[in-house]
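Note that this complex is displayed minus one protein chain, with the remaining chains in position.
Our next item is subunit A:
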Amino acid sequence: MDPALKLITILIIAIEISFTQNLILNFIIIIVSLLILILNKISLKSLLYIFLVPIIPAIGIYAAQLINGSTNYGIILATRVYAYVFLGTTFTKTASIKNLIFTLEQNCKLPAKFAYGVLGAFNLTETIRKEIKQIKLAAAMRNVHLTFFSPTLYFKSIMSALNWSNLLAEGMTSHLFVEDSPRTHFKNININKLDYVKMIIIIFLVQIVLIKF
């Protein structure tokens, strides 16, 4: 399925489960997502991760409803946390940010400067992570401990980001990336008509579950 359509489908489902209270739908979403993930050969490690990570918020929200609200609602909310995470993981494991941005650019009229700008920045994530670590280490050497509370940490990282964004933009321009001019594509992405049908069927099924149960 095309990443852009997949994203829309997932967002519609996520919005629907946010505003409705349907335990069965939450379970169906979790099970179907799990099946899709297994069919896509997800590693055992990532599977464990998505089971363990939401456990604290899910239990927390359940306990809060148990003590201060209603128990039934608590179960729905706890499964909803899992439903969100499974929906999100199904998307991120079966689509890459690169394909998503390319199809958004070619099929959804996203301006090229946004598409390639975001993609360029995304590729710097690891560098940013290293930089933040380095800023913290450098400060620690002077016996200054920077946490998420210190403006200096944000200030220094933004200074680096300013530098990188200049360099990256210059680099892209010198490789003849011209803003707002039409581009040709090495790989043309066309949305298959079948994908639209799939999307409509999935959303239709969700409505049926919502009405029936």
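General remarks:
Keep in mind that, in the parts below, a contact is a pair of C-beta atoms (placed from the backbone, for glycine too) under 8 Å apart; a residue touches a chain by one contact, two chains touch by 3 or more; residues count from 1.
Operating definition for what follows: contacts and distances are computed from a predicted model.
Its record in UniProt calls the unshown chain "ABC transporter permease", which is the match among "Response regulator", "Glycolate oxidase FAD binding subunit", "Anti-sigma factor antagonist" or "ABC transporter permease". Considering the complete assembly, subunit A touches the hidden chain via residues 10-11, 13-15, 18-19, 49, 53-54, 56-57, 59-61, 63-70, 73-74, 76-77, 80-81, 84-89, 91-92, 97, 100, 113-114, 116-118, 120-122, 124-125, 128-129, 132, 147-149, 151-155, 157-159, 161-162, 164-166, 168-169, 172-173, 177, 179.
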